[in-house]
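Down below is the structure, laid out as structure tokens.
The other protein chains are all here in position, but one chain of the complex has been omitted.
By written order: A and B. Residues from 1 in each chain.
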Amino acid sequence: MSKTVVPVGPFHPLLEEAEFFRLHVDGETVTDIDVDIGYMHRGHEFISERKTFTQSIFLVERICGICSTSHPIAFVHAVEDVDDVDIPIRAAYIRTLIGELERIHSHLLWLGLAGHFIGYDTLWMWAWRYREPILEIFETITGNRNHYGMMRVGGVARDVPPEAVPPLLETLELVERKMDMIAKAAADDPVLRTRLKGVGVLSRQAAVDYCAVGPTARASGVAIDVRKDEPKDAYGLVDFKVIVLENGDVYDKLVVRILEIVESVKIVRQCLERLKTAPGPILNDVKETSAGEGIGRYEAPRGEVFHYVRTDGSNRPLRHKVRAPSYVNIPTCAASCKGIPLADALITLASVDPCYCCTERAIHIVGEGGVRAQVDLAQLSRQKTERLRREIHG
Amino acid sequence: MAERNHFLDGLEGKIGRTAAKKGRLYFEVAVKDLHDVVRHLFLGQGCRLSTASAMEMRRGLEVLYHFSHDATGRYYCPRVVLTDLEDPKMPSIAPIIKGAEWIEREISELFGIVFEGHPWPERLLTRDHPHPPDRPLRLRRKP
Partner (left out) sequence: MSWKNRRLAKSLWVFHASASPCNNCDIEILDLLTPRYDVERFGIKLVGSIRHADVLLVTGIMNDKVAPRLRRLYEQAPRPVFVVGIGACPTTRCCFKESYNVSPGRGDVIPVDLYVEGCPPKPEAMIDAIVKLVGVLNG
């Protein structure tokens, strides 16, 4: 039942007038880029001041659907930081488990999109097909494929009973095998390498100047990862590597994400094994929070999610500031897109993995030929891949 | 936190009221010393700007910068308080840190603070908006 039919057109919403990225071109080379956001602006910080802490957890989950557990984890870290609250060990393993599973599903999602943008629709279908077992694991543990509602201040909401672990380990093994196959297919393909190597380079200095985070920064040689810099939950208790590469091009960003999936599978396995025997409750019930301020962060699939909370002793935040990783990563497109051919524009913009809940995927190109839309960019991108394939395979 | 003293060496006389917690240091800075402090943290010590948050309090509008020192996982947060609520103005740090451009545009939009020296002070979230909200996060509140 493998699919070869390609949906026509951009499959991200393309409102005709909405302009998100405006690319200025000279001939077929991109000279400048202008970003317009606000189509998703829902006023989270405003609403959060009118909700209790527990209600805010559900609210911040809905900032983004793909990294829907990163925001709650960062938020509960911030509230726990006000009074230095400790969480029980079982809760720590469960939080890390959910967070890493989310990283796997998010990177697979990105892999599929990247494949679609360069014309490898089979990669898209396979990557998304093997997301499904991960979403099944989520449904078993939390009750929902997305928007889990698992986090609470002081712990987690639901437990993973020891008898549930063996079937989860089996599903994980399936995902690991398939990931291996997909990774080898991507790495061994000469067309993919030619297509993506040296494209859309973000230099190390630019990554530092823009304060980039996540795989976007790590592919450019900036070795930052909240999981190692400030290990919370169970990150200090499990073994894993931080993947850092040097070239900063789209190929490196792809490799960073693929290798991170492999590391995440290791972490998930370790957490599931420990959950078979770790003792204790899953929630340290926090009855009140004193007046003060707290900073919480978490390494989401796209980078560091930052939450700041100011409290006044009541059960509502006085001020809640949210900063998603795409907020600092998207402006780096201005640096990585300068001077690249138009056919590479789409994959370069997609390589920072803009969490498109803060963005629209409508791209307008402004040049002498008038205004063109994203669907033309996708076509240009696929045509380039075809050309390279003919050159390499003859 | 003995390390705190070495970290902020060179900024004597510029650091006001300080609050220290595990891994976090919040300190007040006068508006005129902001650029020196930011240069010390970003260029001198290699910190990364995570974000900046603004808040309206009874004593004025507070802008709190969050600098992350990734090598140690600690946060250094200079705080600036603007007492003029009718026409709040302060120098922009975007000429020093490119990553601060969007952050300051957003604070400007939501709180009405003018950042002098910002390369492109356009609205960020409500450009081309049919009826843009007027400084929606400005509300009188008890601190």
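We adopt the following convention: a residue touches a chain if its C-beta (ideal position, glycine included) is under 8 Å from a C-beta of that chain, and two chains touch if they have at least 3 such contacts.
Nothing here was measured: the structure is a model prediction, and the numbers come from that model.
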| item | value |
| --- | --- |
| Listed residues A:40, A:242 or A:388, member touching the removed chain | A:40 |
| Contact residue for the chain not shown (choose from A:132, A:180, A:246 or A:391) | A:132 |
| Contacting the left-out chain in the complete assembly, out of A:65, A:236, A:280 or A:339 | A:65 |
| Contact residue for the chain not shown (choose from A:85, A:109 or A:185) | A:109 |
| Residue numbers in subunit A that touch the chain omitted from display | 1-3, 5, 7-18, 38-43, 46-47, 50, 55, 58-59, 62-66, 68, 109, 124-125, 128-129, 132, 145-147, 355-357, 360, 375 |
| Contacts of subunit B with the absent chain, listed as residue ranges | 126, 128-131, 133, 136 |
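We adopt the following convention: only the chains that are shown with their structure count from here on.
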| item | value |
| --- | --- |
| Touching residues on subunit B, where the partner in the complex is subunit A | 21-24, 26, 48-51, 53, 55, 64, 66, 68, 70-73, 75, 77, 97-103, 110, 124-129, 136-137, 141-143 |
| Touch list for subunit A against partner subunit B, complex | 36-38, 41, 43, 45-46, 81, 84, 208-212, 224, 229-230, 293, 295, 297, 304, 306, 308, 310, 312, 318-319, 321, 323, 327-328, 331 |
